[in-house]
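Every protein chain except one is present and positioned as in the full complex.
Every chain is named by a letter (A and B) in the order it is written, and numbering of its residues begins at 1.
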Amino acid sequence: MTAPSQRVALAGVSVDYGKGPVVTDLDLTVAPGEITALLGQSGCGKSTTLRAIAGLVTPTAGTIHFGEDDVTFTPPWRRELGLVFQNHALFPHLSVARNIEYGLRRRMARPERRQRVAEMLALVGLEELAESEPAQLSGGQSQRAALARALAPGPRILLLDEPFSALDANLRDRMRAEVESIIRKVGVTTVMVTHDQDEAMSMADRVAIMAEGRILEVAEPEDIFRRPALAYTARFVGASNLLAGQIEGTGGTARFRVGETALALAVPKTSVPAAHALAIKPEDVLLDPAAGTDVVLDAQLAGSKFHGAVRDLTWTVPALGGVAVRSRVPAGSAVPEVGGRGRIGWRSDRAALVHDPDRGAA
Amino acid sequence: MGVTPRRSRGARASTSHVIGGSGLSVLPAVIAFAVAVLVPAAVIFHQSLQPNPLGDPSAPHDTWGNYHRLLTDPIYRDVLLRTLRVSVVGGIASVVIGLALVIGLTAFRRREVSSVWLFLLVAPILSGPVITVLGWMGLFVEGGIGYRVVNALRPLWGGTPGRVAETEIAMTIGTVHFVVPFIVLTLYPIARTVSKDLLEASLTLGVPPVRTVFRVVLPLCRPGILAASIVGLAMAMSAFVNARFLGGERNLVLTTLVSQLVNTFNPTLAAASSVLLVGLGLLLVAVYGRVLSRSVRREAAR
Partner (left out) sequence: MSARTHHRRRQQGWTGWRVLRTATVVLGFAFVLGPVLPVVVQAFNDSSVFPDRMRGLTLHWFTDLLTYDEFVAGTWTSAKIGIGATALALALGVSTAFAVTRGPRWMSGAGVTSVLMGPIVIPQIVVGLAILQVINQLQLRVGLAGLIVAHGVFVAPFVIRLVAGALETQGTSYEATAMALGSSPARVLTSVTFPMLRPALIASSVFAFTLSFVNVPLSLFLAPSDQRPLPISIYQQMASNRSPVLAALSLLLAVLLLAAAAAVERFLRVRLLQ
């Protein structure tokens, strides 16, 4: 149905609009047929990276390859890619069918074009709306039309720029699943850009965390979530507890010293460079931990805040040198008064040892 | 120019107690329009039906005589045809040039066009027609740049090289020059709203820049092009200073004919020419608007 999906490789790519670098020395390889998400906050250079892959901006340094072809200096119209814009960018003067047909002219004869458009409409389930104007479509429909338009010419690469940010929250989940299944069906190599970690985690085979124009780490969603290598990533995926300290000992007996206390470590990572922190998600910090919890600490409750389904608690832990530890519990849980004492803890396999150049200055 | 900004619906919903919400403030302009345009138009129409005050008083009076003369006398028919030629050719050329300029300045650029460039483009409106007409006179003089360019291009439409000053070509060029800034003024606000995302979408779909202009930019500028065309036709037809000095006395168009008839004391024929000029303008605009909107509709139906 499409051209054989291809590898995308960026090597040493830098982009500079003239006001300092936006993307710096970036390397990224996306395997054929894989979905990779560039995840980062706005202004981190992820959209610029996508635009560089699309050829809408020329990198000031580095190379971009699609398969074996060096496309660094190839203009967008010869890259054979599909790009779904944040606002979908459907041509307002053309019907849905004609939008989908737009990239097919000069590629195939009219009857084939017709057939291809029909296939694409069926693929995204818009057969009924073929003759509608883009302005009449709902957010989800226009999203599907944009996807169909991008896929119609059989691109080597599919690029999605914040594809779901224009949609209502309740529509977003459904569209994610739908779009992912269409992409999987077509099997096209995909790079998507998003600031929403749920989106990246749920759709992508691999997630690249970006900040300040660089890729910090690339890993499978599970690893990014459970075992981030960097403090930045840990914070980004919600591990707001970062405890700075040092590794003591080696091998199976390694522990992590924070202040006066040595904490148990599940998987000692001797490879992590000197500056470390232990990253723990608030929901993994347990209240009155049960047996089998290998880190247990006495703490004083410093703050408590109700958030609907959950309650966020802030603890001070004397044994850790008075560091604040945040925990998140179901709203109905029994919680001491603010100022009261309690015991908190976590399973050591839920804590990730991360590299932290800022030494946990959260 | 005839484009008023579309109003947002939200603003409308709560307008019952808005200042100016009654719309009565349109009255001064309506009165002024009536005083300065409608009443004079009626007077001049009435006058166009009168006999020449300096003519033979014993001759039988023919109510439509002035019009009859303008439409049948070969001299005046020439003027009429020349007016049509200059305004249609000049109007269309102006729209093409203005559109090309506006697209050249805006397409595929993320940055806003510097206001200096726009200012230079509309400077001729602010400086008035006199300076540019003097300039064209200087360019069209034998051996001047304009003279050489026109003579180099003349074979293209089968013309013979020769004098340029005080010819229909000189007049048409001057007219185009007079109209282009107004076209830019009309088209620029529309062209700059064409979303850059749409152009980039087109590029990524495999359509190179020039074809993207034809397949995306032009269709999206269509309402603006219609408005600009009407402005262009009407202004080309009513251009006066250019016609007077670049076309000269031998290449009269209706505007210069009116002026000449007034100076030769034939006010009733001048009045009839004026009515004809306005009528012709309205007719051209109507025909043009119809043709263009039909092609829009055909496009939509496709």
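For this structure, a couple of remarks:
Operating definition for what follows: contacts are C-beta pairs under 8 Å (C-beta built on N, C-alpha and C of every residue); 3 or more make two chains touch, one makes a residue touch a chain.
Keep in mind that this is a model prediction, so the values were computed, not measured.
For the chain that does not appear, the touching partners among the shown chains are A, B. The chain not shown here is touched by just one of A:78, A:185 or A:341, and that residue is A:78.
On the side of subunit A, the interface with the absent chain consists of residues 12, 14, 16, 21, 24-25, 55, 58-61, 72-75, 77-78, using the contact rule stated above.
Annotation for subunit B: contacts to the undisplayed chain at residues 1-8, 11-12, 14-15, 17-29, 32-33, 35-37, 39-41, 43-44, 47, 97, 100-101, 103-105, 107-108, 115, 117-139, 141, 144-145, 177, 180-181, 185, 188-189, 192, 208-210, 230-231, 234-235, 237-238, 240-241, 244-245, 254-255, 258-259, 262, 267, 270-271, 274, 277-278, 281, 285.
As a convention for this text, only the chains that are shown with their structure count from here on.
We define each chain's centre as the mean of its Cα atoms; on that basis subunit A and subunit B are separated by 56 Å.
Against subunit A, in their complex, subunit B makes its touches with residues 195, 197-198, 200-209, 215-216, 219-220, 222. Across the interface of their complex, subunit B is touched by residues 54-56, 75-83, 85, 87, 89, 91-93, 102-103, 105, 107, 149-150, 153, 159 of subunit A.
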